[in-house]
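Shown here: the complex without one of its protein chains, the others still in place.
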Amino acid sequence: MKKLEVGILGATGMVGQRFVSLLEHHPWFELKWLAASERSAGKTYAQACNWRLREPLPKSVRELTVHECRPAPAGRPGGAPQLLFSSLDSKVAGEVEKEFAQAGHVVVSNSSNYRMEPDVPLLIPDVNPDHLALVRQQRKLRGWKGMIVTNPNCTAVGLVMSLAPLERAFGLEKVLMTSMQAVSGAGYPGVPTLDILANVIPFIGGEEEKVESETRKLLGKMGDGQVKMGDFAVSAHCNRVPVEDGHTETISVALKAKTTIRDLVEAWRTYRSLPQERDLPSAPKHPIIVREERDRPQPKFDLNVEHGMATVVGRVRECPVLQYKYVALSHNTIRGAAGAALLNAELMKSEGYLD
Amino acid sequence: MKKLEVGILGATGMVGQRFVSLLEHHPWFELKWLAASERSAGKTYAQACNWRLREPLPKSVRELTVHECRPAPAGRPGGAPQLLFSSLDSKVAGEVEKEFAQAGHVVVSNSSNYRMEPDVPLLIPDVNPDHLALVRQQRKLRGWKGMIVTNPNCTAVGLVMSLAPLERAFGLEKVLMTSMQAVSGAGYPGVPTLDILANVIPFIGGEEEKVESETRKLLGKMGDGQVKMGDFAVSAHCNRVPVEDGHTETISVALKAKTTIRDLVEAWRTYRSLPQERDLPSAPKHPIIVREERDRPQPKFDLNVEHGMATVVGRVRECPVLQYKYVALSHNTIRGAAGAALLNAELMKSEGYLD
Amino acid sequence: MKKLEVGILGATGMVGQRFVSLLEHHPWFELKWLAASERSAGKTYAQACNWRLREPLPKSVRELTVHECRPAPAGRPGGAPQLLFSSLDSKVAGEVEKEFAQAGHVVVSNSSNYRMEPDVPLLIPDVNPDHLALVRQQRKLRGWKGMIVTNPNCTAVGLVMSLAPLERAFGLEKVLMTSMQAVSGAGYPGVPTLDILANVIPFIGGEEEKVESETRKLLGKMGDGQVKMGDFAVSAHCNRVPVEDGHTETISVALKAKTTIRDLVEAWRTYRSLPQERDLPSAPKHPIIVREERDRPQPKFDLNVEHGMATVVGRVRECPVLQYKYVALSHNTIRGAAGAALLNAELMKSEGYLD
Partner (left out) sequence: MKKLEVGILGATGMVGQRFVSLLEHHPWFELKWLAASERSAGKTYAQACNWRLREPLPKSVRELTVHECRPAPAGRPGGAPQLLFSSLDSKVAGEVEKEFAQAGHVVVSNSSNYRMEPDVPLLIPDVNPDHLALVRQQRKLRGWKGMIVTNPNCTAVGLVMSLAPLERAFGLEKVLMTSMQAVSGAGYPGVPTLDILANVIPFIGGEEEKVESETRKLLGKMGDGQVKMGDFAVSAHCNRVPVEDGHTETISVALKAKTTIRDLVEAWRTYRSLPQERDLPSAPKHPIIVREERDRPQPKFDLNVEHGMATVVGRVRECPVLQYKYVALSHNTIRGAAGAALLNAELMKSEGYLD
């Protein structure tokens, strides 16, 4: 099979670097085009990018030229591929992604700008693949030749993946979550060392609002061509801690149906969805891993299971205020950003949207 | 006024060192006697103790001899003073504190062993000073010449201090708390660096149970000579983070009476109790400090306000699941341990128990 | 005595904040004027500054207006005081400090731009107070009504303070230093957490060159109105480590005269200079503190001795390659920046340069 050529909008940032790394040996996609801010445009990627990942910068990408984030005029050569991953800063993503969608590109975006638009799919393929159908209305309503599809905030992903099996099996009533978030979630240069070394910052701008609203959209039901927001309450406390990668979350839930801890664990362990059925390249074999040890999950040990695409759950026990409580861990720049978008694109390809 | 001579049981540990430091210039008490494990007995304090505080070891204590943790036989010289602060390991505190109480000593203990005994006061002088009256029954029931009085777990203190004004003004119904706890709470050597450097450990043995039960005893009402546990639900998620001192807590509450954020803040800001009225030496002038900034409290900046004896509250907002949510910070080895016991002893002196 | 009014150029940065904090209760100087970049000009200091010190922002400064870094035209009111502390970024310090010196101001600068100019004093008052005399030539040569005086790089200070007693007593031949530098030395936002959390960066731009050249100027002799660079070799390896404040240095030296470890220690312990003789307000009583413990100095314990103005030395032993080796610790934003400039100004006042 000839690989599909893809590009990245915002290729030099932390999430852009993750895209580059995850695409290196991808079986379906081949990275051929990069774009970033004007400052970087015209340079090679190796010149433009301050590579910050532990794994080395792939050789095949070093010499690619960085373009500006503008679609080529119709009929002009040298333009971007149809499929574009976007990790643009939300200050510019709104306008730029729209321009590319208008010009016929499929923009698979990690930016927050369009996530809560009623006609834009906010997707976790393991959770709500049917929401992808929203793009039909999106193209009709907006008159775009292309489309925009989004993945959630890095903190919402782990929460929602752990909730989806509970919602499916027992119904959700109330969700209360406190996050302890890694610094890589803030990009690069991101959090100054003087702010977080041996400290906790109990605030991340806009994060709690995103988690609370995105969670209810992600677990909402499709009907009449739109998403009906989940009818449960969600409350988020978001904190920054001195960890490099991996968001740890303490979660309390109240459920609609009566159940037991054993059944909760069973629901997580047996949970499978479309990405597993279709064996999508970036799909975790087990979307939810349940650890039995009394002190897990931990970023140090559990971050990279299933290549950073699973949510790791542990410490399941009764909650005296709601009903059950547990801890969940999710890789914030893989499952919470670049890997999430990649899996979205794989879903779209598998559903025939990229033919 | 001649100062009252006092001693420390478990003087060489982290909390013992805090007692030594806090007693250095105490206006009422004078440190004259130290005891620790057999390994230390007979040495000077400077020899026996691996001093780990940033402030230097007080000169007046360097040459004090460390005794064994055993009461002197009646009539023998060289014995311990009447008032003893205890920061013994809970493995030995049960037996040792009992022996001293039987022998007539007033043991003001930071250990967990007796906290939940019905006839033992579990005290925060700013919250439930009337519980001190339990000691009358304790002495009658147990036939002790002395007594044991306790302070709560380091995580319960900040939580309960922030809840007390809400309970007093509006009544509590539900409390859900997630802690991000400093490593000093685990003593010395305590948490290995390999476990916590750039990591989060979502488990602390026994901590959640202590927080849940102690909170309801501390906010319980005295009646018929006993404490009736508070009739509200408490759920705790306890985590260790790479911070040296200071437990940060995210808290959601449901209250009995209707109120507003403004009234919550007012309740915290105006809260005063017996330690403030009597101007006890270690009492914070303002037991609760409310910060207005969007990203406070933080251990780095807010830990030492009121000499580490206040609870700092911030980020008060509505909670979509319960009613209100906020962040609280408390110094775990001062207000959460040595300073707590010291204030307990000051309360007892002020109430005439040490005459 | 009426206090002398002073101002700060670059008041909102980390060193600027230290100036504000150190000047709060200064017996000779009163902070009346602040300047920073255009972005801050016109705002109050509280608005313009992201205060990052643990000690709170002094109330008297909160409402001061931040000015632009430009001297007032002659005869105009609202201008800067005669004495200005500068912590400007070296990108702008060269031009701005010159303009103020031309306009008659005494600029006591922490910036690196003028340090190695032959007619500009590079001062540590405890080491080379006589170099201050260079300003006479400076004014003559440059035709300035004011003057510029500088303090050294934060890494050079601790090194040179520990070397000065050895140079005075035994003569220096060779000096080899490796630094482990705190992140606060890079200002704010400074070092990204992703770069340094649980890591070491063995490079700091321009630092080794500064340490090597400044050390030889600081320990050079005045003669014929100029400084003859010290005739010893200096080599520096500079590293960044995840520490908030405090540069730790391992130092090996070869000396001209034969001596013993005991005599080295004696030379450090008895070292006094002009700031001690005149009892200048910011002078440490003991410029060099020698610790006997086998594992000191450490940033955690030894940083704030003498209010951060002393150099703490320990682990003195023989060096198989040079002659002796030891460890030195110095507070990089106090003795290595704002406190250094403050002591320079106190020296100048005491020498009559500010009358």
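Per-chain numbering from 1; labels A, B and C assigned in written order.
Assume contacts are C-beta pairs under 8 Å (C-beta built on N, C-alpha and C of every residue); 3 or more make two chains touch, one makes a residue touch a chain.
The structure displayed is predicted, hence computed values, not measured ones.
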{"item": "For the chain not depicted, the shown chains it touches", "value": "A, B, C"}
{"item": "Options C:123, C:219 or C:234, residue touching the unrepresented chain", "value": "C:234"}
{"item": "Given C:180, C:283 or C:310, the one touching the chain that is not displayed", "value": "C:180"}
{"item": "Selected residue (touches chain absent from view) among A:83, A:135, A:197 or A:290", "value": "A:197"}
{"item": "Hidden partner chain, residues of chain C it touches", "value": "174-176, 178, 180, 195, 198-203, 212, 233-235, 237, 239, 241-244, 248, 250, 252, 294-300, 314-315, 319-322, 325, 327"}
{"item": "Footprint left on chain B by the chain that the document does not show", "value": "14, 52, 183-184, 188-198, 242, 244"}
{"item": "Hidden partner chain, residues of chain A it touches", "value": "54, 197-198, 300-301, 304"}
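Here is the rule we go by: only the chains that are shown with their structure count from here on.
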{"item": "Interface residue overlap between copies chain A and chain B, same or different (over half shared)", "value": "same"}
{"item": "When chain B is superposed on chain C by its C-alpha atoms, the rotation angle in degrees, nearest 5", "value": "180"}
{"item": "Rounded Å distance, chain A centre to chain C centre (Cα mean)", "value": "47"}
{"item": "Computed distance of Cα centres, chain B from chain A, in Å", "value": "43"}
{"item": "Multi-partner residues of chain C (at least 2 other chains)", "value": "197-198"}
